[in-house]
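Apart from one protein chain that is not included, each protein chain of the complex appears where it belongs.
Here the chain labels run A, B and C in written order, and each chain numbers its own residues starting at 1.
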C-alpha cells in the first residue's frame, strides 16, 4: 500500500522543510510513500520551483488551494498553516486521516492558557509530537491527530527535562533562546527584512508574553509533578536557521549528578545527544539534521544549573518532528528519512 | 596645550576603535589633541592602512614596537593589550601619564577573584571607567590610571543596576549575553573563522567560568550592599559587533515600580537610554555609537524582572568607554567625540 | 542665517542615512543648520524613534505627511521618495529651495533612456550630484536642484572613469556589483526577508535590464566622448550595507599606465582613495563613511583591466552624496559632516 501525503501550506518554511525531508525519505524511493497535493493560500497557482527553488525534484509541481476537497483522499496531511485554521480543516477530513499539525492550535492542554496567549477559543488537545517525552511515543503510535511542538518548546523542554523530572533543580527556570529568522515564518514584514536582521541581535516577546511559554511550562510541570514557572525570552540573531537555548535553574546538585541524569535520560534516544564534557552545542552543527545537541553543567558559585541546547528550528523544531511523528504513527522506523548529521560549516 | 595620545595595541580591535573615535574627536581638529605613537607586537613595522583600512586619515602611519620608551612622552596612553601586560608598562611610565587600560588587569578589587579567574598575581585596582556607576564620575575626574570595564560587564551592570541598587530584585541574577565576534579579539583561531561563526549561535564559557563574571558581581554587590551572585552565559552570534544582554532576577515588584527606578536612575545620563514601553533594544541600533539602550519589564506569572540591554562592544564596551574616561580625566566634556547615534541598518 | 532642512521619506533607509549624517554635521552644533520637517507616507504619525531607533537625538520627532505645504518654508529639502514622485513635489516648492533628490527621476539626460528603463515620461535632468566628475563641482555650486546618483553608478563610474576618460580601455565595460540588502529599500518583500538573503548570494536584474545601467553608460560615454556600452549585473549578498563593484574592460595598456591615470585623476579628491598596490578594497572598510576605495590592475594574459571599487551604498551611494552636494550648493566646505573613516570591523 502506498501512503499518499499532502502538504497544506507548502509555500511556507514549515511546508518547504517537510517536503525537503520527504524528498529524501527512503519510502519515497521504494514507492511506499507518495507526495500528493501541495496547497497554499495566496501562492496557489504558482509552481513549487518558483517558491522553493531548492526542491528541484518537485520544481514543476503547481500549488493548489488549501481546501478540504483538495486534501481529501490522502492518508497523511501535514498542516503548515497560521494558528486558528487547522481545527476547521481537520474537522472536514476523515477521522482516519493522519493529520500532523505544525501550528499551535492543539498543543496546549489548558483552555485558559490558550485564551490567555492566543485570545480565542481552544480547539482541543492532540497528542504532542515530541516522542522523547516519557510515555509519549506510545501515544503517537496510535494517533491519527498529532500536534507538532513549537520550535522553542522542543529544545527548551529537552534541555530541562531530566533535571526537572529528577527534582534536581528548583521548579523555576529561565530560558533565553537565540533563534534564526526562519522561525518567524515567510511573511513579508519590515522588521524581518535582511537589512534589519543582519548585524543585529534583538529580543522580542519580552516579559513572558511569547506564546511558547505555556507550552514549555506545561511539559515541564507534567514531568515535575508540580507547577514549573518559566521565564522565557527569545532573541533574534542574524542567521536563517537554528535555536540555541540557554536554560538555567537554581540547584544544590553537583555537575556530576546533573550530568548523570541527562546521560541516563537520553541514552536510548537517537536524536538527543548529550555532548562530552567540555564540548558546547552550536546551532551550526545541527542545521538540516534532526539532532538535538545538549550540554549541561553546574555553576557552583551561583548554585545554578546551566543547560544549553541546539536544534534546527525547521528540522527537529518543525518539519523533522512532523516526519518523525508520521513515521511513528505509520508504524515505520521513527528515524527514517531523518539524519543526525548536520550541514556544516 | 596639546594633549599627545599614544595607542598601544593599535593593530587590534580595541586599538582600532579608539583610533576611529579619536579621528572624529573635535579636539583633534582644534589642535588640543594629537595622535602620537601607535604601537603593536607582531605587527610593528606595518602601516596602519594595511591593518585598519577603514582609518584612511592614518593610513600611512607606521606601527612601532610596544615599549615604554616609545610610549613615554605622551600625556595619554591607551592600552589595548592582552591581560597581564599592562601593569608592567604602567610602572615604566611617569605617574602623571594618564593610562587608560582596556585590558582586565586592574578591574577587580579582590585579589582572590583575580587569582581564581586569571590564575596569576593581582596587579592592583584602578578606578573603573564606567562613569554611570554612582560616585564613579568623581573618581575618574582625578584619575591618572583608569581600568576600562569589560564589554559584558558594561551592559550587564547597567541593565541590572537600578533594580539591584533599589533592592527591587533578589540578589541573584542571570545574564545571557549574545555577542558579536569582535569581542574575542583579532587573533587567528579556527573557531573564530567566518565559516565557523556564520550561520551558527553557540554558547561558550558556560557554568560561571567566564572571566567577566566576577566583574559583574563586584559592581552589583557594591550597589546592593550585599553579595549578588551572577549566573553568566555568553553566546557567540554571527555578527561582528554588538552585545545584547538579557538579564533576569526574581522580583515581587511591579513593572511600573521597576521601570520608574530605571528612568530615575538614568534620567541624567547621556549614554544610557531607557526605551519607551513596548520598544526593545537591538544591537543594530547602537553600532558605532556610545549609547546603551535598555528595556525593562516584569513577567508577573514568573515573578521575574527581565532587563535587556544593547551596546556596541567595541564602542561603549571598549573604545568609547576609554574615550569617555579620557574626556573626564582631562576635564573635557564627557561626551566629546562620542555619539548616541548608531550606524543602521 | 540658519539653514532649515526637511527630509521627505524620513522613514526609509535613504532618509535615515541623511538624518544620521545631519546629526553629526558640525553646522548643526553651531546653529547654522536646523532639522525641520520629517515626512513620510504610511509612517506619518509615528515617532522617528520607533522607525530609526539608532537616531536617539531625534527619537521624539513625529513624522508628518509628505506634502508641499509641510515641506514649504525650508531652505533645503531632501527627497528620499519612490521614483516618479519627486518632480511633482519639486514643482510645488519655491524655485529658490535647494531640492536634493535621492530618487532616479532627474538623473538621466536622455528621455528615451528614461522611457526604456522606467516606462514613463521623463521629468527632466538636474545637475548630477557626483562632484568627482570633471566639471561637475562647479555645476553643483550654483544648483538649486540636484539629482543624487544611484548607488551602483557612483561606484561603477568612479571605478572606470580614469581609464575611460584617458582612452586606455575599449569602450565596452563589464560591471558585476555585489550589494548589501539596504540598496533595495525598506519595503516588506518576501525575497528580501532575512531568511532568504542570509547564507545566499543571488544575481538579479540580469541581462542589462537594471535601471542603473543607462546612468553608468551616460557618465562614461560623456567622459569618453564616444558611446560606452555597459554590461551590468547586480548581485545581492548577505550584508546590510556596501557595494563592491568589479569592473573590467579590454586593454592593451600596462598596469603601470592605468594606475598612473587613476592616481592622477583622484589625487585631489578627498573621498576617492586609490589603494596602494597589492591592497584590495573591502566594503567593510567604508561602512558609514563617505569614502570610495579603489584598486586597479591589468591582467596581461587576458588583456583586461580590472578595477574594483567599494562604497557604502547608503553613505557615498546616497545620503553622503546628498550631504556633500548640499554642502557644495550652500557654499560650505564640501566635506563637512562627512568622514573618510569607516566603522570596522
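Rule of thumb we're sticking to: a residue touches a chain if its C-beta (ideal position, glycine included) is under 8 Å from a C-beta of that chain, and two chains touch if they have at least 3 such contacts.
Source: prediction; values computed, not measured.
*Asks:* Give me the visible chains that the unshown chain touches, in label order.
*Replies:* Its contacts among the visible chains are A, B, C.
*Asks:* Looking at B:28, B:72, B:165 or B:192, which residue reaches the missing chain?
*Replies:* Considering all chains, including the one not shown, the answer is B:192.
*Asks:* Thinking of the whole complex, not just what is shown, which of C:88, C:187 or C:200 touches the missing chain?
*Replies:* If we include the chain that is not displayed, C:200 is the one touching it.
*Asks:* Touching the left-out chain: which of A:149, A:234 or A:284?
*Replies:* A:284
*Asks:* On chain A, what residues meet the omitted chain?
*Replies:* Touching the chain left out of view, chain A contributes residues 13, 16, 20, 23-24, 49-50, 52-57, 182, 198-199, 240-241, 273, 275-276, 279, 282, 284-289, 291, 293, 339-345.
*Asks:* In the full complex, which bits of chain B touch the chain not displayed? Write them out.
*Replies:* 13, 180-182, 184, 186-190, 192-199, 238-240
*Asks:* Which parts of chain C are in contact with the chain that was left out?
*Replies:* So the residues of chain C touching the missing chain come out as 172, 174, 176, 178, 195-196, 198-204, 206-209, 213, 229-231, 233, 235, 237-242, 244, 246, 248, 250, 255, 280-285, 287, 295, 297-304, 306, 308, 310, 344-345.
Following the convention adopted for this analysis, only the chains that are shown with their structure count from here on.
*Asks:* Does the chain B and chain C pair touch with the same residues on each side or with different residues, judged by whether over half of the numbers are shared?
*Replies:* Over half shared, hence same.
*Asks:* So what's the Cα centroid distance for chain B and chain C, whole Å?
*Replies:* 34
*Asks:* In whole angstrom, how far does the Cα centroid of chain A sit from the Cα centroid of chain C?
*Replies:* One centre to the other, that is 44 Å.
*Asks:* Provide the list of chain A residues touching at least two other chains, using ranges where the numbers run on.
*Replies:* Residues 195-196, 198-199, 238-240.
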